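One protein chain omitted, others in place.
Showing chain A:
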Amino acid sequence: MNAHNNVSRRALLTGGLATGFLLAFHLPLRAAVNEPVQPEDKTDGKFAPNAFIRIDPEGATTLVMPQVEMGQGIYTAISMILAEELDADWSKVQLLHAPANEKLYGNPIFIIQATGGSTSVRAFWKPLREAGASARAMLVQAAAAQWGVDPASCTTSKGEVTHKASGRTVSYGALAAAAAGQTPPKTPALKDPKDFVYIGQPFKRLDTPDKVNGKAVYGIDAIVPDMKFATLAQCPVFGGKVGKVDDRAAKKIPGVRKIVVLDDLVAVVGDHMWAAKKGLDALDIEWNEGPNAKINSKAIWDDLRAASAKDGVVAKSTGDIAKGLASGENFEASFELPFLAHATMEPLNATVHCKPDSCEIWTGTQIMARVQSEAAKAAGLPVEKVIVNNHLLGGGFGRKLEPDMVVAAVRIAKQVDGPVKVVWTREEDIQHDVYRPVYRDTIAASLSGGKIVGWKYKITGAAIIARWLPPAFQKGIDIDAIDSATDVPYEIPNVHVEYVRAEPPAIPTGFWRGVGPNNNVFAVECFIDELARKAGKDPVEFRRGMLANQPRFLSVLNLAAEKANWGQPLPARVGRGVCLQPSFGSFIATVVEAEVDEQGEINLRRATSVVDTGIAVNPDTIVAQVEGGLIFGLTAALYGEITIEKGRVQQSNFNDYRMLRINQTPKIEVHVVKSGEAPGGIGETGTTAGPPALRNAIYAATGVALRRLPIDRKLLAAGRKA
């Protein structure tokens, strides 16, 4: 999301480059065994010029990761950026998870210490380069002083300073003590991108070797001596409370140690997850379901449709929309997207040890500092008495931008002597998610001479930003909800965009991979295809005609069409669909080729994406993120829907909340365009691209213009027309 447009940016640099002792707790990434007690990030005896870099006298170069690793490869990208400007020896690089510290590790786009919105490289590109360059300059100054030469006559490479003229070389490790005494330069000189030696190379990821042998430690793998295991049940109806609990049968189950009954949840603590699970199953819980027991999907959709008939807050208006709509033939459509669960592969969990005067937490989160402060509230302790040990995340996708799983674990742990690991069952994870909200988008457009002359677009849906980052919610506009709606790539003379805030009752909603653009790119790109057909034009040709002043969009679109064999004949009931998107600061065109069988089942044949994301820090990771993002988005298009009946989520596990599997996966090709522009975001782009490209392929194959997700096979069975 483009939060930086509306949020005043705090200068990260001041905080991020502060020197001094840093109280930090972390898991060494390459720990061969579970480490129950985290070593501190001791900076004494090391060259520690800022929050991100520590070099010890042996040359070991420890980089502290301000963003979390949840599969997107960011630990490697961040390290490459730091190592590039530092001219570090890559073989000596080690990584640490950053501790909770908003001042040192806050994301410059969100201000808070959060990883999400495909912002990591965009937000940290400059501060990390400056951190690396500044440290490098101090090492050079130290060497030059030792040799009595001009710093400008020294060069650096792979963790060494060299003075060519005198043939002298010294390692960074040997300079660590002397460099610590140097004054950092006011404005460190950054490399010319043509001199990059690491950035732009396809580097092997630093986090993957321990992921092939079971050694990688995720939050759910934390082992704390003498810990117990717990699992929980929250009221199946959102907002409901615990009534009566009969625990007689549960207490008889071997290994069950304690039943914790709180006002809104019940947990069973045992010697292992199996005892906890069996114990929970054996409880007889009467819930006070409360007023939300009447909520159902139909009523939610009725409300949303009614809300979308109202006028919204104007998010953008250029030209004269009334005139624009009056000056051509008019077309209208509305698009609807369902609630979605995240279903991170690692079920929600947190291990907590609450003592009277402190609380220690082991988990994997996208929001370190917020988890710390929310846990402190739940524990009734000052923030500094709460230690959060972050871990690798088994997927995040926005679910771990929320602190609820940690807060619940702290509340349970307060009732338990000693540490307790609280693990959610998959059923609890699906039924108590913070869901991607339902959206409805209406579009009215006019066509004249084969071009769009008026475009009136209205988004109706929840304002996640208003809850999650209140200072960024201004004038009634959710900057995430309108992302990719106010900046469509096409040249249209009269554009009007409105936003209607509509919160579904009682259903918690939050960020989901692809955030606002998921909704907007879908509606925009689907409707563009419908307009192309009205104009009697090929969808790629129609888009090209509106991109004369958008060279980056035009070039990815042309290359995608070429690589996907756009326009070449296909068998019956097979179609190609295109999607062009402006999201997350990247320029991406995608073509999906799919077959629709007589029963309306979809066979994904091929997906091709062309990506211009500016400077590609680690190109192979970019390819991987788009591949995986496409699968994530296509999964949602084919299957994703959370429905509500009697105030409860009806889905529960992978049997009824389905995932795409390897046998359904198409061939995927991702082409990364070489570029010298500033880096864009990438982690969510494929997710945004998949659904509209697939829907447009189905439109091409069948003539059926689907306007809701997930795809309704019944509408696609042979012979049906929309």
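Keep this in mind: a contact is a pair of C-beta atoms (placed from the backbone, for glycine too) under 8 Å apart; a residue touches a chain by one contact, two chains touch by 3 or more; residues count from 1.
Assume contacts and distances are computed from a predicted model.
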Protein name as given in UniProt for the chain not displayed, "(2Fe-2S)-binding protein", "Pyruvate dehydrogenase E1 component alpha subunit", "Rieske (2Fe-2S) protein" or "Fe-S cluster assembly ATPase SufC"
"(2Fe-2S)-binding protein"
Residue of A:Gly181, A:Pro209, A:Gly243 or A:Gly703 touching the missing chain in the full complex:
A:Pro209
Residue of A:Tyr105, A:Tyr172, A:Tyr198 or A:Tyr218 touching the missing chain in the full complex
A:Tyr218
Hidden-chain contact residue, picked from the options A:Phe229, A:Trp362 or A:Phe473:
A:Phe229
Could you please point out the chain A residues that touch the chain left off the display?
34, 70-73, 204-205, 207-209, 211-218, 220-221, 223, 229, 254-255, 271-274, 277, 343-347, 392-397, 423, 425-426, 620, 624-625, 627-632, 635, 653-655, 659-663, 665, 667-668
